[in-house]
Every structure is written in C-alpha cells, then in structure tokens.
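Input: a single structure, listed below in structure tokens.
For this depiction, one protein chain was excluded, whereas all remaining protein chains were kept in their positions.
What follows is chain A.
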Amino acid sequence: MRNSFKKAAWAAPVMLAATAPAMAQSMDQKINDMFASSTGWFVSFIFSPFPGTSFPWIVAWLVIAATIFTIYFGLIQFRAFPHSISLVKGDYSDPDDAGEVSHFQALATALSGTVGLGNIAGVAVAVGIGGPGATFWMILAGLMGMASKFTECTLGVKYRNEYEDGTVSGGPMYYMTKGFAERGLPAGKFMAILFSVFCILGALGGGNMFQANQAHAQIANVVGDFPGWITGIVFATIVFAVIIGGLKSIASVTEKVVPFMGVMYVLTALVILLMNADMIGWAFGQIFAGAFTGLGVAGGMVGALIQGFKRAAFSNEAGVGSAAIAHSAVRTKEPITEGFVSLLEPFIDTVVICTMTALVIIITGQLVSDPATGMYLLDEGASTIQTIDGNKGVALTSAAFSSTFGWFKYVLAIAVILFAFSTMISWSYYGLKAWTFLFGEGHTKEIVFKVIFCIFVVIGASANLGPVIDFSDAAIFAMAVVNIVALYCLMPIVKTELNSYLSRLKSGEIRKFH
C-alpha cells in the first residue's frame, strides 16, 4: 500500500512532464479562444464600417478631429514648433523652479509611454497589410495628430487636481468633470466615467497585452518557439515587483535605458538608409504611388489609408487622452506651454521614428512584388502582403534590420522587451489613474487593479496576435471616441489660453530666462 502510493507520487510528475508541452500548447489555445470570443463584439462595434463601404467610422472620427483641431488652432503644429523646441530646451524656465518637473522630463516620460512597439511592430503591421502607401497616410496622420495632442495636454494641465500633499492627478476624466461644469455643459461626469472604463481596457489591451504578446514573439524569434504563457509569467512577475512591490530601481533603470535604445534604433535605421541612399528616392516613389493606388494591396488606396491612420493613432495616441494624464504632472503657470511641448510627441513618434521603420522595411525589400506589374503579391488569405520569409509584426521589422546588420535582431529583441516593459509601466499608471477616479484612492483598491494588470500580461503573451491587436486597437480607439467629444466641447477654452499666451509672448511679458 505504502509502496504503491510512493510509486504513484513518483509517476505523477513524470506523466505531467511528458504531457506538459501538449498541455502548454492547448493552454495557449484555450486562452486565445476564450479571449477572442469574449471581446469579438466590442471589436466589431468599434471597427464597423460606414454602411455600404469598407471604411471604419472610427478612422474617419480621428482624422476629422485632427483636421478640425488643425484648422481651429490655425496650423498650430507648424506655427508653434520652434517655440515648443525652446520650451523643451528650458529657455523659458524660471531658474527658481529648478527641481520641479521640467518640460523635457514630461515630454521624455510621455514619449517612453508611446514610443515602443507601435513604432516597431505596429508599422510593420501597417506596411504588411497596407503596403508602402500606408506610410504616407501615417505621416499625414502624425502631423495632424499634433494638433489633437496640443488640445488635450493643455486641458490636462489646466484641470488637474492638486492635492495637499503636493501630488497631482490629471487627465481627460478631470477636464471632463471640471471643464464641463465650468462651461455649464451636462454629462461631464458620465463621460469621465465612460472614459475611465475605456482607459482601463486600453491599459489592459494596447498598454499591456499587445506589449506582452510582441515581446514574446520577439523572444521566440531569437531563442526558438516556446509557449507564450511562460514569457507571460516572467513578465508578470517583474511588472508585479515594480508596480506592487515598489521595486523602483527596475523602473528607473528602464526609464534611463529606453531613451538610449530609442536613439540607437533611429541611428541604426539612418545608417541602413544611408547605405541604401540610392534607393530612398525609389522608396518614396513607392510610398506616394501606394498612397493613391494601393499598388495591389487589399482594399487598394482605402486599405492603405485605413492601415496608415490606424497605426499612427495607435502609435502616437493623439486624441486618445493618455498623454494628458502623463503631462499633467508638470508645474507650470501656463497650461498652454505643456500643450506646445506635447505637440512634439506625435512628430517624434510618428513622423520621425515610424517613418524610419517603414523606410527600412521597404528599402530592404521585405515585401514581395510581382516584377512584371510592380504590384504587391498577397498571401493566401488575400489580406496581407507576402513577405520574404512570411514574417509579420515585429518579426518583419527584425528581418528588415537584420538583412543589413545580422546582429541587430538581438539588439532589437532587447529594445522590444524594454520598450514593452516601459510602455506597460506607463499604462499601468494611466490605468490606475482611471481606476482610482472610478473607485477612489485607497491602497487595497489600487492593489486590485495592479493584480488584474499582471494577470492580463499572461493572457496577452499567450493569445495570438490577431485577437490581441484587434482588442488593443478597439479599446484605445474607444478612449478616443469619448475624449474627442470632450475636446470639441472644451476647445474654446484652449483657444482663449492660446490667444492670451501668444499676445503676452509678443508683447514681451513672457520672456526667455536664458
């Protein structure tokens, strides 16, 4: 009896070990199926096209908003560009305020939340589906998005909450409640709640699962395939240690390494472009031709446009409202200055970094085209363009960079993991701010959100790219739906601030300190 018990105890782990790989795969599959079926309705609502077309209403929503802000503020993104740079350099900072958060720091922190996988994997998805032409629409969306970002960050600072202990909380939920009340508009509180719900979903989706998913893809790409939940658990443990365990050292190391990784990424891309300088003209030719004809991609010109706009919005988050949360921490007498600084974000993120990625993918010839017609060849499903090795997402970017520098795939793997991690930390903060807005500040309440956040890391790493990216996009765009309505209602306030500031700048009342 005793003997047989021993035997059984010994046999169980062996059997478990033998079935582990099969179980692991089926566990990934189960998580994926469950996830796809429970979020499908939300995704199809957000991306439902205008009746009789294939054009999703949400894309039109973002583009129209960016256009309206651009016109309403008189091309502010171009007019204020030089002034924004002087603000970031600290030319207008009062030396007596040294030791407070500087414009540069607010910009850098907000950027480390947005620069990341959207610039590496997202662009690859855009170009992989929409062809080179998607790049044109992406750049255009980036330029227009600068005006949206300007509007939301100004409001974020203007209507933040300052507490007695010196900390601040800001973001769309605060300008929705306080700004609407100030203008005598109804439903501010309702919108703030709606926004907070979507912000939590966005934090769990694009700010978490998509990051975990692509970090896993990148690791698997370097070391060989293995079940996603393993990466998920490792990542979740580290995130847990930082956001719950208060292990600040990991976060601050990441925060310092990420900018260098970003610079290194751009420099490497520049070197690859310089090495292929003769092809840059051709690449831009492809981008322009593709933008207006599609060059054979699914959906033609509209397909390229949708992909470009979608991925730009996902990457720079203009109009989404997340940056308004990050920028609110700056102490400034002039909320509008934070708006000026924040308009550099979509420029750096989308117009510079995303374009670099797209150019490298195009120039290194990752996309397969028919030599006779110049049209891109599609995969069997006829939705994505064929790539040399069948790569998608971050693997496509990795292949493009590695085709010139073989070692770059290791650097990129590290960069992706760090970017993913820093984006998760940023979004855990955005999500938490929305959570505490809904449920109130409190230690236990915060812990509950943070634990949920960690669980979603595991889900994200295990699920397939398709359902994860769909849900991530849908949640982030849902934030934009609510946020942009609020921006329309509050934009006259921003205009008043802008005119007052510009006239004082002109009269010399606001002067450089240095």
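Worth pointing out:
Here, contacts are C-beta pairs under 8 Å (C-beta built on N, C-alpha and C of every residue); 3 or more make two chains touch, one makes a residue touch a chain; residues count from 1.
Just so we're on the same page, contacts and distances are computed from a predicted model.
One chain of this complex is left out of the view, and of "Universal stress protein UspA", "Branched-chain amino acid transport permease protein", "FAD:protein FMN transferase" or "(2Fe-2S)-binding protein", the protein name its UniProt record gives is "Universal stress protein UspA".
Taking the complete complex into account, A:Ile425 is the one of A:Ile425, A:Val457, A:Ala478 or A:Val494 that touches the chain left out. Touching the chain that is not shown, out of A:Leu201, A:Ala291 or A:Ala329: A:Ala329 (per the contact rule at the top). Listed residues A:Val101, A:Leu185 or A:Ala220: the one in touch with the omitted chain is A:Val101.
Residues of chain A that touch the chain left out of view are 90, 93, 95, 98-106, 108-109, 112-113, 165-169, 248, 251-252, 255-256, 258-259, 325-326, 329-331, 425-426, 429-430.
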